[in-house]
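All protein chains but one are shown at their positions in the complex.
Labels A and B are assigned to the chains in the order they are written; within every chain, residues are numbered from 1.
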Amino acid sequence: MGVFKDAGHLFRFTGLFVLAFLAFLLIRGYVVPKTFGQYGHYRAAAIGEIAGRPVKFAGHKACEDCHTDIVDVKMKGKHAHVNCEACHGALAKHADDPTSMTPTKPDTAVLCARCHTASAAKPTGFPQVNPADHSNGVPCETCHNPHSPAIDGGGAK
Amino acid sequence: MNISRRRLLILLPAAAVAWESVLAGTPESSPNYKMSEHWWSMLIDIPKCIGCGNCVRACQIENDVPEGYFRTWVERYHVTDENMTSPDVMSPNGGKDGFPSVMEDHGKYFFVPKLCNHCADSPCTQVCPVGATFVSPDGVVLIDQKYCLGCAYCVQACPYGCRYIHPEKRVADKCTLCYHRITKGLTTACCEACPTGARQLADLKNPNDPIHAFLKTHSVQVLKPQMATGAKVYYNDLDGSVR
Partner (left out) sequence: MSGVEGFMYPNEIELQWSVLIVLYPFITGLVAGAFILASLERVFLVEAVKPTYRLALLTALAFLLDAPLPLQLHLGHPERSPEMYFTPHSTSAMAMFGYVYLWYLMAVLVLEIWLDYRRDIVILSRKSKGLLRLIYKVMTLGSSNISPRSLAIDEKVGWVVTLIGIPSAFLLHGYVGFIFGSIKANPWWSSPLMPVVFIFSAMVSGIAAVMLLYMSATKMRRKAIDMRCVDTIAMYLFYIFIIDFSLEMLDLIHRIYEADESFRSLNFMVHTRLYFSHIVIQIFLGTLTPLILLFLTQVVKLTEVLRKRVYATSGCLAMIGIFAMRWNVVIGGQLFSKSFLGYTTYKMALVTREGFLVAIGLTILPLIFLWILVKLLPPWPEQSLHAPAPGD
């Protein structure tokens, strides 16, 4: 009995601890997100939030649904597997509502050079030219149809 | 501290409101997509890469990547016979604006596109103290930016340098493998924009995915296999000098 009386202050200290712990559990129950732990140690709802972000590149299928004439030209040439937005840029807005924005025509002098400027660093089989020597300032599309670039091919102008 | 008291008073209720949305959670946006049916990865075909930087630009547009930070980037290696293990590497602005032409032909050159390897045993998710980054059930390493503390421990733990702290959001940021696209049946922005097919999104759980045929006939490797991260970005024809 006497020991308990003389250790009373220790029980007070312990009591404070227990109280704090209970308060912690209470708060924890409220603040931990509901979907936390559904699939693992994370907030499962975050997956849906990330999946819900807006798309900016429409994807070539969206383009091909309408621009069938271009697809026909493209499929015959060497650029058959180059997706539309690789050159024309992100156009999800245009795909969603074609009237809301019309894409600007890329400048072939810049566009073609990006891939086809000669460099020893590029794979050897890849068609490369030195733009200055090759065309002497004449725009690429004068001779090459960007959608089917080979001059002797069906797509040449 | 650069948060003044007045700003703090405005911020506190805002933070409370923000927390409400964290608690509630939003439903999945693509009802036809089943996470359990996919296991995403990517194939990088090094001999096809021409270093045009299209992927880097597309990624920055698609994901609003802040200037000077990279979710994907391209490195150019120059390996000479005398220096097989210490290559000369460059990645000016992450390869976003392409690479300067080289005319001399001493040694070999090649391009290596890099991105998050979406490791199955990812060191970055292992170290996150609060569970703000995780491997999703379909195998994509994602960041819950409403939950991230911004401690940067994951940035330190990534052996590939794929993570950064977003300068405005002040949370960790990195490649999501365009999770918002692949769950809608699209490919990633970088793959969409790649003119040569050097990058291919692949679903290892889909038996009809062309990656299975490719892996049968090619010698592929992951980056830093000694790190045992279970990396899922497969490189075809990867040179031993690549770090």
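Quick note on the criterion: a contact is a pair of C-beta atoms (placed from the backbone, for glycine too) under 8 Å apart; a residue touches a chain by one contact, two chains touch by 3 or more.
Computed from a prediction, not measured in an experiment: that's the story for all the values here.
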{"item": "Selected from B:Ala58, B:Cys162 or B:Ile211 as touching the chain missing from the view", "value": "B:Cys162"}
{"item": "Options B:Pro47, B:Gly131 or B:Gly230, residue touching the unrepresented chain", "value": "B:Gly131"}
{"item": "Full-complex contact with the absent chain, from B:Met35, B:Cys151 or B:Leu238", "value": "B:Cys151"}
{"item": "Contact set of chain B toward the excluded chain (per top definition)", "value": "1-2, 11, 15, 68-70, 73, 75, 86-87, 89-91, 93-94, 114, 123, 126-132, 147-153, 155-165, 169-171, 227, 243"}
{"item": "Contact footprint on chain A, counting only the chain that is left out", "value": "2-3, 5-10, 12-13, 16-17, 24, 27-28, 31-32, 36, 41"}
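By definition in this document, only the chains that are shown with their structure count from here on.
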{"item": "Between chain B and chain A, distance of the C-alpha-averaged centres to the nearest whole Å", "value": "10"}
{"item": "Parts of chain A lying in touch with chain B, wherever the complex brings them together", "value": "31, 33-36, 39-57, 59-60, 79, 81-83, 85-87, 89-90, 114-115, 117-123, 126"}
{"item": "Complex contact set, residues of chain B against chain A", "value": "19, 22-30, 33, 35, 47-54, 58, 61-62, 76, 78, 98-105, 109-111, 131-137, 142, 144, 146-147, 176, 179-181, 183-184, 186-187, 189, 192-197"}
